[in-house]
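Below: the structure, in structure tokens.
Every protein chain of the complex appears in place save one, which is left out.
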Amino acid sequence: MLYREAGQFKSSYAADQQLFPIRQDRIGIILLLAVAFLVIPLVAGEYWFSAILIPFLIFALAALGLNILTGYAGQLSLGSAAFMAVGAYAAYNFQLRVEGIPILFSFIGAGLTAAGVGILFGLPSLWIKGFYLAVATLAAQFFIVWCLTKFPWFSNHSSSGVISAQKVVILGHVFASPREKYLLVLSIVAVLALAAKNMARSSTGRAWMAVRDMDVAAEVIGIRLLPTKLLAFAVSSFYCGVAGALYAFCYLGSVEPDGFSLDMSFRILFMIIIGGMGSILGSFLGAAFILLLPIFLDIALPWLAGLFGLPFSNATVSHIQILVFGALIMFFLIVEPHGLARLWQIGKEKLRLWPFPH
Amino acid sequence: MFAYRKPLLMTAAAFAMLSQVAAAEEQFFPIVSYRVGPYGANGQSFYGGFVDYLNYVNLKDGGINGVKLAWEECETEYNNAKGVECYERLKAKAKVSTGPLHVMSTGISYALIDKTAEDKLPLAMMGYGRTDAVDGSVFPYAFPLVTTYQMQASAIIKFIKDKEKGNLDGKKIVFLYHDSAYGKEPIVALQEEAKLNKFALTLIPVAHPGNEQSAQWLQIRQENPDYVVFWGWGVMNQTAIKAAQKVGFARDKMIGSWWAGSEEDTVPAGDAAKGYMAATWNVAGSDVPLIADIKKVVYGAGKGNLQDQAKLGTILYNRGVSAAVLSVEALRGAQEKYGKGKPVNGEQVRWAMENLNITDARLKEIGATDLLPPIKTSCADHEGSGMVKIQQWDGAKWVPVSGWIEGNKGLIHPLFKASAQQYAKEKGITPKDCAKES
Partner (left out) sequence: MRFFLEVLISGLLSGVMYSLVALGFVLIYKASGVFNFAQGAMVYLAALAVVGCMEKGAPLWLAVLLAFGIMTLFGIATEKFVLRKLVNQPPIALFMATIGLAFFIEGLAPMVFGSDPRALDIGIVDEPIEAILNGWGMVISKFDLAAAAIAAVLVTTLALFFQYTRIGRALRAVADDHQAALSIGIPLQHIWAIVWGVAGFVALVAGMLWGARNGVQFALTFTALKALPVLIIGGFTSVPGAIVGGLIIGASEKLAEIYLPALMQSAFGGNFGGIEGWFPYVLALGFLLVRPEGLFGEKHIDRV
């Protein structure tokens, strides 16, 4: 009854092509943004901002970037963390070397730098496909991190290669508290997420999906593969780059190249697979799942062990955490290989018909 | 789209309930640890020793002046982002009362260095982390206690120099290192030493994780150096020892850092490790009175943290105990100044850590004679000792082969000062005046 599109007539092309054609979706997204911008800053504590919400949004953004490349354009990549590293180091250097540059320009510059690097490593995608490409993107992962370690210019000649992000100042206001940083990250992520949603339904997005589903067929119907694939790499790396800059400036504060490890790339990949490939919402759901599950296990397992009086040592608890994490990933894939976003979609379908099942 | 907010809020409620458990009259220790993952075995020994000593203080003396010690552990898997999450999770409780934070990871300590200063919680980095934090005027809340990579490198050179009868002129030393912040820090110090002592220094990096080193060791064989100074971690250590055997390089010409000198590094290398030397700031052995007493008191009461008691007395276990000893001594000092029998907060512990004075006599009282060097810190010197011992693996255990050796402070500490100044300038920090501190 509540979620039904019957009766919502579209009388113009503009109305038919809008981002959220169903009224309930529009209300939902406005409500969601209102809660994120207005309610959460009032109720959430410092722990929630700096340990959960900020990394959640940043990783969701990175996952979104990877989802554009992998979920929409079908190019498997294992190098997302390296593009984040490019973004982080680029933003640092823009701030350091360009006198008086506004921080938002640095973030955009970070995204563009990452996009440039992304195009470079995207070139082989014309010849290489599938898992071969995935392993090729590993070359990007290792090579970029090595470069950042080896050329001292990138880290302003710090002896350890670690950079400390500068203060975040916009229009004379210093974003110092976790709440302010959260709002900044949220604004950037919200804008970029809506942009991605918009892009996905445009001709570019449809070209990506055509390439994903079968690139030879896409070529036959007149989609030029080179610009399409490279654009996917560029946009994806742009998102990852901005996420990396936010990671350094609004989350950790100090970063080292080794922190952007293969492990992190994998976590971002988990996010989109668990969340749902080719879904904007899925990137957010996946990021929430992958970030929160270990924290949840970390708290729940010792509590459970205490409850039943099980004689677990700390090491055993830690091992069980990893084990359960792995098992849950397999479980989710078996139950719903298309990710959490798919569950949400099924729910929506059900809602549409509710309360009459047919 | 709301679907994921609700469980979030529910977990929030669960958090809130959990975090109210700590009682008021306890001294809380946030323990950001790791016991799984690539370095899990090292973490288990270190944090096992750390927790055992806290337990020991509770069981033996009923806490510090009657204040019981309490702690909560959080697993980081040696991952920076998880380390930050753990820190934020434990922070709320640590703001009431806290012991120094030990993260035993250079990456995590870098990520926390600004946050801890902001939250006024002391961060101890014993033999890792940001070394220029020795300069307390720029880094009031960070303490690279005991000794740093640079001072250690300098001490190793001093040891080699003594072995070579005081002259290194024309000698060749290879520095083989893990290609990361950890391995790169001592390079500056070694270069300065090379200039001063006129030996030839060759730098050979090893890519992470370092489980393949035949190229590097063939290169070393080609160079034929007099000594190899070695900065490895985890699997890189065993691989290096084995690879040295493979190319026939004498192990007793190889001197590792303190993260390359524990039983976890030598036992897996088997016989190849015999003769291998490493620096350390704490000695091994379960015959140290304190360790023997922990075994009796804590394990006797069935409250030991480690399942495998054979680990008691290993280098990393003793290192964990040493870290806990220093932490507890800092708390004692803070109580001394700010009120006995009351829990102390981060600011108070910070003061105590800056004014530590642990003499040989005090170490003897604790039963930790020679377990670690005596320490005296100040605002200008957050390191407090700069001394290491060189130990040698005899095939079954680590045997000290030198006394406490101090690195060349006059050469190394100005490097810290300069680096800290640059950091202060970049960050817009006004260094405080150490002369005015008491």
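Here the chain labels run A and B in written order, and each chain numbers its own residues starting at 1.
Just so it is clear, a residue touches a chain if its C-beta (ideal position, glycine included) is under 8 Å from a C-beta of that chain, and two chains touch if they have at least 3 such contacts.
Just so you know, these numbers come straight off a predicted model, no measurement behind them.
Asker: From the listed residues A:V98, A:V174, A:A195 or A:A217, report the one that touches the chain absent from this view.
Answerer: Only one of A:V98, A:V174, A:A195 or A:A217 touches the chain omitted from view, namely A:A217.
Asker: Would you mind spotting which of A:A34, A:L104, A:I170 or A:A327 touches the chain that isn't drawn?
Answerer: Answering carefully, the residue with contact to the hidden chain is A:A327.
Asker: Among B:L59, B:V96 or B:A207, exactly one should touch the missing chain; which is it?
Answerer: Final answer for the missing-chain contact: B:A207.
Asker: Touching the left-out chain: which of A:A15, A:I30, A:V135 or A:L353?
Answerer: Looking across A:A15, A:I30, A:V135 or A:L353, the contact with the absent chain belongs to A:V135.
Asker: For a quick check of understanding: of B:Q238, B:N318, B:Q335 or B:S419, which residue touches the chain that isn't displayed?
Answerer: Per the contact definition at the top, the residue touching the missing chain is B:Q238.
Asker: So which bits of subunit B touch the chain we can't see?
Answerer: That gives, for subunit B, the contact residues 36-41, 44, 179, 203-209, 211-212, 214-216, 218-219, 221-222, 234-235, 238-239, 242, 245-248, 264-265, 267-272, 308.
Asker: Which parts of subunit A face the unshown chain closely enough to count as touching?
Answerer: 76, 124, 127-132, 135-136, 138-139, 142-143, 145-146, 150-152, 214-217, 220, 262, 266, 269-270, 273, 277, 315-316, 319-330, 333-334, 337
Here, only the chains that are shown with their structure count from here on.
Asker: Any idea how many Å lie between the Cα centroids of subunit A and subunit B?
Answerer: Centre-to-centre distance between subunit A and subunit B: 35 Å.
Asker: In the complex, go through subunit A and note every residue touching subunit B.
Answerer: By the definition above, subunit A touches subunit B via 28-29, 31-32, 35, 44-48, 50-52, 55, 96, 146, 149, 156, 159-162, 164, 166-167, 251-256, 258-259, 263-264, 281, 284-285, 288, 292, 294-296, 298-299, 303, 313-315, 317-319, 321-322, 344, 347.
Asker: Any idea which subunit B residues touch subunit A in the complex?
Answerer: 1-5, 7-8, 11-12, 14-15, 18, 33-36, 40, 44, 47, 73-75, 77, 79-82, 84-85, 87-89, 91-92, 106-107, 110-111, 113-115, 130, 179-182, 184-185, 187-188, 207-208, 305-307, 419, 423, 426-428
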